[in-house]
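Left out: one protein chain. Kept in place: all the others.
Presenting subunit A:
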Amino acid sequence: MGFRNIIGRRLGLGLVRRRKPFSTATCDGDGNGNAKSINLYSAINQALHIALETDNRAFVFGEDVSFGGVFRCTTGLADRFGKARVFNTPLCEQGIVGFGIGLAAMGNRAIAEIQFADYIYPAFDQIVNEAAKFRYRSGNQFNCGGLTIRAPYGAVGHGGHYHSQSPEAFFCHVPGIKVVIPRSPRQAKGLLLSCIRDPNPVVFFEPKWLYRLAVEEVPEHDYMLPLSEAEVIRQGSDITLVGWGAQLSVMEQACNEAEKDGISCELIDLKTLLPWDKETVEASVRKTGRVLISHEAPVTGGFGAEISASIVERCFLRLEAPVARVCGLDTPFPLVFEPFYMPTKNKILDAIKATVNY
């Protein structure tokens, strides 16, 4: 039992394995404190409660956050911390982020919510030109490190063009901000607390499909998970799979299927996309010699392209097969065609086999 616990902790298994008796995260206060089985939006809610509790200059604002938000992530905050700290903004994303930058520049923790990641584009200028470059252009006199922007991203089954997008790649192209994406409730709470307390502006994308669907044991106390550290959530020796967010559960299913065919897959959760943990991925590729990246965003110019180029640069001679990418198609996120667009388990499985048999 003890041995399995150690292995379990090293493996850091995620939500699909929740039946197993060992804990999931690698470095939280495991063993300590009570853990309750909750879903993703409750975990995020807990993180926000703790963030506002522990720092009385932390603020949460955005469209409709006061009553709890359209996904209930901000329930109870306004009642507990008051309207001066938890408040609604009008419908103006550019205004929300700009305002957040200013608030953060005065040393506060500004936690801004963009209701859907699809709506983040009016704020794109503020994030890229104002938030990301503030510290740099002021010679470190000012910074907006206290800014955290939270946005639900990703497909949800029926979201259509404007409620399903994954815009992470746009933001990974901006030095000066961090981009973080959790895969499960336990990860989300720890990562969100780290993001809020990180001295750099962070864009935190939450996989909306998992808000209710993902349920996990989450410790009730205050804990943080490190940023820019990828996690190997499944050990393997034949091929490395890299992903983040909701896509990981799809990849895990593909790995299980591949195992039946004797292919041993190593699955890595990147967690932080910018700056991303090249060392962990590289070490894994050096072990397996093959890599496959999967994300929901369209394949051309997606973040998989960056990972692919970096790995090829660093591990060219070790690679046994070309880097595979199984991603969304190069079309706008469709309405009725969503099942065709998505990088499904079968597409990933196919690509695993093609790569292994190259």
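The criterion applied here is as follows: a residue touches a chain if its C-beta (ideal position, glycine included) is under 8 Å from a C-beta of that chain, and two chains touch if they have at least 3 such contacts; residues count from 1.
Keep in mind that, in the parts below, contacts and distances are computed from a predicted model.
Candidate names were "Pyruvate dehydrogenase E1 component subunit alpha", "Calcineurin like EF-hand protein 2", "NADH-ubiquinone oxidoreductase chain 4L" or "Myotubularin-related protein 9", and the UniProt protein name of the unshown chain is "Pyruvate dehydrogenase E1 component subunit alpha". Contact with the chain that does not appear here is found for just one residue of A:Gln235, A:Ser310 or A:Thr344, A:Thr344.
In the complete assembly, the contact with the undisplayed chain comes from A:Leu329, out of A:Val128, A:Val312 or A:Leu329.
Interface note for the absent chain: among A:Asn88, A:Gln235, A:Asn256 or A:Ser310, the touching residue is A:Asn88. Residues of subunit A in contact with the chain left out of this view: 63-64, 67, 88, 90-92, 94-95, 118-119, 121-122, 158-163, 300, 329-332, 334-337, 339-341, 344, 346-347, 350-351.
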